[in-house]
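Here is the structure we will look at.
In this view, the complex is presented without one of its protein chains, the others remaining in place.
Residue numbering begins at 1 within each chain, and the chains themselves are lettered A, B and C in the order written.
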Amino acid sequence: MEYFPKVKDKIPFEGKESKNPLAFKYYNPEQLVDGKTMEEHLCFSVAFWHTFKSDGKDPFGDPAFNRPWMQSKTGMERAEHTLNAAFEFAAKLGVPFYCFHDRDIAPEGENFSESCNNLELMVKKAAALQSETGIQLLWGTANLFGNPRYAHGAATNPDAHVFAYAAAQVRHAIAATQELGGANYVFWGGREGYETLLNTDMQHEEEQMARFFHMAVEYARSIGFEGQFLIEPKPKEPTKHQYDFDAATVLGFLRRYDLLDHFKLNIEANHATLAGHSFEHDLTVAAINGKLGSIDANVGDPLLGWDTDQFPSDPLSSARAMLVVLKNGGLGNGGLNFDAKPRRGSCDEMDLFYAHICGMDTFARGLLSAQKIIDDGILDDFVKRRYASYETGIGRKILTGKTSFESLEKYILENGEPDPKSGRQEMLEGMLGSYIV
Amino acid sequence: MEYFPKVKDKIPFEGKESKNPLAFKYYNPEQLVDGKTMEEHLCFSVAFWHTFKSDGKDPFGDPAFNRPWMQSKTGMERAEHTLNAAFEFAAKLGVPFYCFHDRDIAPEGENFSESCNNLELMVKKAAALQSETGIQLLWGTANLFGNPRYAHGAATNPDAHVFAYAAAQVRHAIAATQELGGANYVFWGGREGYETLLNTDMQHEEEQMARFFHMAVEYARSIGFEGQFLIEPKPKEPTKHQYDFDAATVLGFLRRYDLLDHFKLNIEANHATLAGHSFEHDLTVAAINGKLGSIDANVGDPLLGWDTDQFPSDPLSSARAMLVVLKNGGLGNGGLNFDAKPRRGSCDEMDLFYAHICGMDTFARGLLSAQKIIDDGILDDFVKRRYASYETGIGRKILTGKTSFESLEKYILENGEPDPKSGRQEMLEGMLGSYIV
Amino acid sequence: MEYFPKVKDKIPFEGKESKNPLAFKYYNPEQLVDGKTMEEHLCFSVAFWHTFKSDGKDPFGDPAFNRPWMQSKTGMERAEHTLNAAFEFAAKLGVPFYCFHDRDIAPEGENFSESCNNLELMVKKAAALQSETGIQLLWGTANLFGNPRYAHGAATNPDAHVFAYAAAQVRHAIAATQELGGANYVFWGGREGYETLLNTDMQHEEEQMARFFHMAVEYARSIGFEGQFLIEPKPKEPTKHQYDFDAATVLGFLRRYDLLDHFKLNIEANHATLAGHSFEHDLTVAAINGKLGSIDANVGDPLLGWDTDQFPSDPLSSARAMLVVLKNGGLGNGGLNFDAKPRRGSCDEMDLFYAHICGMDTFARGLLSAQKIIDDGILDDFVKRRYASYETGIGRKILTGKTSFESLEKYILENGEPDPKSGRQEMLEGMLGSYIV
Partner (left out) sequence: MEYFPKVKDKIPFEGKESKNPLAFKYYNPEQLVDGKTMEEHLCFSVAFWHTFKSDGKDPFGDPAFNRPWMQSKTGMERAEHTLNAAFEFAAKLGVPFYCFHDRDIAPEGENFSESCNNLELMVKKAAALQSETGIQLLWGTANLFGNPRYAHGAATNPDAHVFAYAAAQVRHAIAATQELGGANYVFWGGREGYETLLNTDMQHEEEQMARFFHMAVEYARSIGFEGQFLIEPKPKEPTKHQYDFDAATVLGFLRRYDLLDHFKLNIEANHATLAGHSFEHDLTVAAINGKLGSIDANVGDPLLGWDTDQFPSDPLSSARAMLVVLKNGGLGNGGLNFDAKPRRGSCDEMDLFYAHICGMDTFARGLLSAQKIIDDGILDDFVKRRYASYETGIGRKILTGKTSFESLEKYILENGEPDPKSGRQEMLEGMLGSYIV
């Protein structure tokens, strides 16, 4: 069965003057950028949950998407159609990766064992499709937030029975990820937080969470899983407050509980902005700690207070993000996963193509613009010169621990007031704009 | 005296490949766009208060800008230097307009009469500089928010004595605007609001405000002032809540108090976003009511909750705004005033040039992109087709008042369920991006 | 069948020292406050959708509430159980009113006629239960946002066919409200707005909406419906932007389209705060326009950006709200409807009692505190004195249209600077706190 019959062939690259909504204007997978292909730089991934499982429901509205792959009677039949549709879509779109939660690809059964069996069956089918198409798993994860058993948290649930359930579930999700050669395994703690402090022992819950992560590390080691563990920060929603608030909070937690060596971060644009940071801020915090693992490439609406998970369409924003990525030397095991969904009104399957093409072109444009900035070197030189006073003299001494408050006072008594210097923000913003291809 | 000696000549247009931070990459004033020059389309204006009077103070910091024109001992000497600097800057930058508050160009005196005399003296000097340079006044206004007498409002002050003072002051500000041939007169009610409802009679204050505006209309008529009156909405800051919250609120107020014929709106980007609207939303609300008068072209930081008044640098946003302007048939008497200031750290006079060049290029780029969208016609056709069902049949009857709930129920009983239709948001966003020049 | 067997009798009033979570501490329905009973002042209403239909689903989670009344196989059987549960709950809780959407009490059928039949059947049953229990309908409304046919709006849909469907549906909802003696009929335009301006003709949509309201007025007149029409403002969610943004926007719309005589407002606390206003602000805006019709008494989380619809528990906030209500002379036809839901983790039926008791006590406390403030008169006297300058002299002349800018300038030349006066905000805030019972 063909699920997207209107798209006959792989989406072509036609260049920026094309008006064809089913062609790339900027994303040319084979094009070399500083010695790597665009495909290698960007490692695009399609998100199983939004693209294939989303039904257009929202808090005020019923399902609105009537997908051909969702028509069968049983959950497992629907799961198989959905998986087939996913690989057909990814192949036609030309993305090299996909990501999933365990419950995205296989429905929950009557009991835990049946859920595990369902998962195992679907993993076998996914493995076959992967080797057939060459499409790979960027990361797997477990859905520990949808089922009401997790209403008060998974690892942080006040009921140890639920903790145990989550552990058992994650065991299988990691195993599935390993079986499919997943490059990473992600933890997003959608219910690891609280609704009200009135019923919450925060310290207890943090310790539970740390225990959970330590067991995950031990389990991964025991089975020889070599993918990278990632934590995905988000400040709130669905809970009032999530413990993995932002990159800095997660890094502090990992340090406190001696987990830093085993985890990197999966930074999502919309989660960063919900936490009060720009996308590039949280990317930078991860990068300067050596922990930028992967990216959920979406965008929120700055005037809305929830996770809108929209497809990126702003080349200025993607250029700012790709600057951090390029300076980080790329994303290692990671990639750009479109954790994004078409609006509920975009109810047609073709909108999935339009949306991903928009997102891929936007990031391709960001890559080209960022590389141009780096090649020109003007911005980097400006920043380097701005901190030059720390490369010699008193600055060098400060950074190398050879000064004290007393010696620095002496310096001031001898040298007086520093000169004012402009930070040239507006000049730099103007320059940045002029690099957007 | 030359205040900007580092800029010898008028800022040139050098085209998009130029790396010269003192040249325009997109703004070419003489270039024709759909039959009008860029200069005529954009009517750029420099804001006297930010560009020449701002000293870099912020709520946590002392003045940081040490301008050559602010060095004299007396207020009137400083005022004269500042005015000269303003015209030198505008001429070198190549903007055709400027805007001011009465107290920007002339200092407050010991008493009301002295303040009026100061203003009158400076207006004479400004008139001379206008005719010397050809630079014109886009709009004048009165500062009814800085002096502590207005702490509880001007027209909405609980003390009638303050109301009277504001009336007297505005009388002179309108007269000054007329004398200088100002195309518009703006009311921004920075203190017309409240700090707490506990001490406020909102209905009383709204009636005061309406009385004030009626007197302004009568005064303008009496002196033959033919400029356009504009109200500038802002939701908050400095007060907790301002009555002119947004475009829709102001229009409702004007309707309630029979003032609609005499006013249009001056929409500011950063004020719109503080009110929870996009810039283009408030432009559209003004436009569909026939009330889009002029624009304060700045931008806020979507992650900060105050009026940052930054220079625009995002070509996508300026394209969205210019689409509304072009479809409005332009701005009539109005223009694009840079109600924007360099950051406190951009402490050098040259930053004023960099900042305005960035803003002007950004809007020139927005104009070019918007015109390209209109020329192609694809977006407009899409929207037209989307509403086509109202041009004939039942839709036409609905709009022309020929249906009732009963007749429409009959229609449904005969015609059943409507078909789902995609709104194609992502496709349109992708298209919009591809038009950015 | 008894749905709440753990609650044997009507919830009693036990006074503020009670520790019984199933007793009122402040709400004593028979207690007289300024000549009216608490029940008459507060007119509490339970919201059918949240209290009986909510299943604990959220954007990241599956249904979590396993209600005894939701166990039957067919929609109509479930509807009947739900209706019975609702009246049992309302009677045990002791609320005099309830509110519903058409689709809350009767499921949508296979086609429009079947939906209408379902509704008519359930209305008959509701009528019987109303007369059995004495519980009355505060307001009815139509759900024009849940079904995907309304994804792009109901009255504002670009497809006239959908407009017609909405009209037909509202016809029956108004008739049902009339049949049940509903005191009001509410319009909440959850999808009357836009997702992106790129595909939207705002002017066209506003005109459609005005046409729709005019037809509603005509229809009501034709059937002799004497309830009050109410519009409920909300700024966003589910759409990016709703046309009924806030009280001021709706009033402006009603004025523009000559609808002002036929509508009042239903103000919701959480909607007001999402629009950037305090609850008491939007209540006041409605009140000073003579348009405060009814209240949705809930609360949002000031740190979350979506409609959390929580039960009120802050006596300071309810006192501020009740001050506006008491000064408005009460709510006329309206009441305090708990448009609020227990958190997803409060998954037990008993939580419905705890939550409503909390909300009712909070507003009873607010009523008592507000009445105490009014009885003492200190706050009102302060405000009256603050505006006293408008009762005589120049202030009186200003308000009665006997001044001009010229005559006010003359006043200033004679009287000089006004004296500074403190607004005493902190003193008033301290006083307000001290009135909280």
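Keep in mind that, in the parts below, a residue touches a chain if its C-beta (ideal position, glycine included) is under 8 Å from a C-beta of that chain, and two chains touch if they have at least 3 such contacts.
In this text, all values refer to a predicted model and were calculated from it rather than measured experimentally.
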{"item": "Contact residue for the chain not shown (choose from A:F24, A:F65, A:F163 or A:W306)", "value": "A:F163"}
{"item": "Residue in contact with the excluded chain [from B:P59, B:G134, B:G224 or B:G329]", "value": "B:P59"}
{"item": "Chain not shown, touching residues in chain C", "value": "16, 19, 21, 25, 64, 66, 273, 276-278, 302-303, 311, 313-316, 342-343, 345-348, 350-351, 354-355, 357-358, 361-362, 365, 376, 378, 420-427, 429-434, 436"}
{"item": "Touch list for chain A against the chain that is not drawn", "value": "111-113, 148-149, 151-152, 158-165, 167-168, 170-171, 195-204, 206-208, 211, 214-216, 218-219, 235-236, 241, 245-246, 248-249, 251-253, 255-256, 275-278, 280-281, 284-285, 288-289, 320, 379, 382-383, 386-387, 389-390, 393-395, 398-399, 401, 403-406, 408-409, 411-413, 415-421, 423-425, 428-429, 432"}
{"item": "Residue numbers in chain B that touch the chain omitted from display", "value": "56, 58-64, 145-148, 150-152, 190-191, 195-196, 236-238, 240, 274, 301, 303-307, 343-345, 347"}
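As a working rule, only the chains that are shown with their structure count from here on.
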{"item": "Whole-Å gap separating chain B and chain C, where each centre is the average of the chain's CA atoms", "value": "36"}
{"item": "Numbers and ranges of chain C residues touching at least 2 other chains", "value": "148, 151-152, 195-196, 236"}
